[in-house]
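Dropping the structure in here first, questions after.
One protein chain is absent from this view; the other protein chains keep their places.
We call the chains A and B, going by the order they appear; numbering starts again at 1 in every chain.
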Amino acid sequence: MASKRKPYVREMDANWWKDHPFYRFYMIREGTALFAIWVSLLLMCGMADAGGILSVLSNPLIILINLVAFAAALLHAKTWFDLAPKAMNLTEAQNRLVIGGLWALTLAVSLIVLLVAFA
Amino acid sequence: MADMNKMSLRVMRYNPERDDAPRMQGYDVPWDPSTSFLDALSYIKDTLDPSLSFRSSCRMAICGSCGVMINGVPKLACKTFLRDYPEGAAVEAMANFPVERDLVVDLTHFLEYIQTLKPYILGNQRRPEEGPNSQTPEQLAAFRKFSMCINCGLCYAACPQFGLNSGFLGPAALTLAQRYNLDSRDFGKAERMPHINKEKGGVWACTFVGYCSEVCPKHVDPASALQQCKVESALDFAAAVLNCTKKKEAGHGKQT
Partner (left out) sequence: MQSINADIAIVGAGGAGLRTAIEAAQSNPDFTVALISKVYPMRSHTVAAEGGSAAVWQASDSFDLHFNDTVAGGDWLCEQDVVEYFVQHCPREMIQLEEWGCPWSRKSDGSINVRNFGGMKVARTWFAADKSGFHMLHTLFQTCLKYPQIKRFDEYFVLDLLVEDGRARGVVALNMMEGELVQIRANAVVFATGGAARVYRYNTNASIVSGEGMGIAFRKGVALRDMEFVQYHPTGLPGSGILITEASRGEGGVMLNKDGYRYLQDYGMGPETPLGQPKPKHMELGPRDKVSQAFWHEWRAGRTIPSPRGDVVHLDLRHLGKDRILERLPFIRELSMSYMGVDPIEAPIPVRPTAHYTMGGITTDACCETSIKGFFAVGECSSVGLHGANRLGSNSLAEIVVMGRLAGEKAAERAKEGGKVNDTALNALSSDVEKWFTGLQNQTGTESWAAIRDEMGLSMEEGCGIYRTEELMQKTIDTLAELKERVKRVNVADGSAVFNTNVLNLIEVMNGIEVAETMAHSAIKRRESRGAHQRLDEGCTERDDERFLKHSLAFYTPGGAPRIEYGAVKITKSQPAKRVYGAEGEAAKAEGKAEGKAGKSTAKKERGNG
């Protein structure tokens, strides 16, 4: 006898993430990668000492983009640091310790870099 | 019941013998602060529309039968209350699974994936006559959280990667694998790793959306289990590369 079943599959379209705050945030988090590419490109240009890189960097538009890139980096760091302890099977208290430690480390490294750069 | 307030619910209906696609049907349901969505669905079936199909059993959030989408969010119907939706709500079948009938979805893949990952003690020959294994509370705590999964499937309904690729073993099945990998009594990791490592449906299909942990009604935190699986998988890969190099060297040695 022919089956009377006809399972209905709800296909996901390319906009699946648009209507849901959690998924939108996920896409933003993944989107931070674009800014990482941007900063990498800038760095490479800087290292190659391409002509006029400094004047380009002082362009207000570039400053604005870099500010956004900085925010993106912070967001990415936050999500990444929150994830890190999850990969380690720790207790809640240990989790907080790891996250705190990662932020402390980030701050310390940033300070050192700033000191070296401006000293 | 008569003097109770009524709430408008929209419920997904799909009869494969009649409908081409699911549709939403409205029902007015009496409620008080203790009315769960499962109570509401039962009320609909008992008094308004006996043809509504849904799964349910324990009505106390431990059997995992009654997973549905409430306003687009994966929830257990028995542990979600009308009082929290004063504007009414839409109840749909769990996302990412094929709909068989109304709120009933096809869970075949999910069950298969659980079995694939061998969620049982392996490599321990101890017999009852020898008495129980020793396991300290700390050793128990290492996997306990991951043993709390009730197999409700909400994490699959929350996982876009499973939605996009139904071959993905998915949060609950992989969590169960990690639960046994972490159990001090188990020695079966080597048998589970090939499945966890698998290119298409293995743990690397997970992109850490993290919504699975958000919707888990038992706070199992499958996202965490999957991150741990990734670490294991990476180590496993590194070990395989090392082994491979060693073997090659050994093979090379033989030839010369």
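The working rule: a residue touches a chain if its C-beta (ideal position, glycine included) is under 8 Å from a C-beta of that chain, and two chains touch if they have at least 3 such contacts.
Here the structure is a predicted model, which is why all the values come from computation and not from measurement.
Among the residues B:K75, B:R101 or B:K189, only B:R101 touches the chain that is left out of the figure.
The chain not shown here is touched by just one of B:N71, B:S147 or B:S166, and that residue is B:S147. Here one chain is not drawn; of A:R5, A:R24 or A:R96, the residue touching it is A:R5. In the full complex, subunit A touches the hidden chain at residues 1, 3-5.
Within the complete assembly, residues 15-18, 33-34, 45-47, 49-51, 53-65, 79, 100-102, 104, 106-107, 111, 114-115, 118-121, 124, 126-129, 131-137, 139-140, 143-144, 147-148, 150-151, 176, 180, 183, 185-186 of subunit B touch the chain that is not shown.
As a convention for this text, only the chains that are shown with their structure count from here on.
Centroids of subunit A and subunit B (each the mean of its C-alpha atoms) stand 28 Å apart. Here subunit A touches subunit B in the complex through residues 4-10, 12, 16-17, 19-20, 22-23, 26, 30, 83, 86-89, 91, going by the rule given at the top.
Interface of subunit B with subunit A (complex): residues 14, 16-17, 21-22, 72, 95-96, 98-100, 106, 141-142, 160, 163-164, 182, 207-211, 214, 221, 223-224, 227-228, 230-231.
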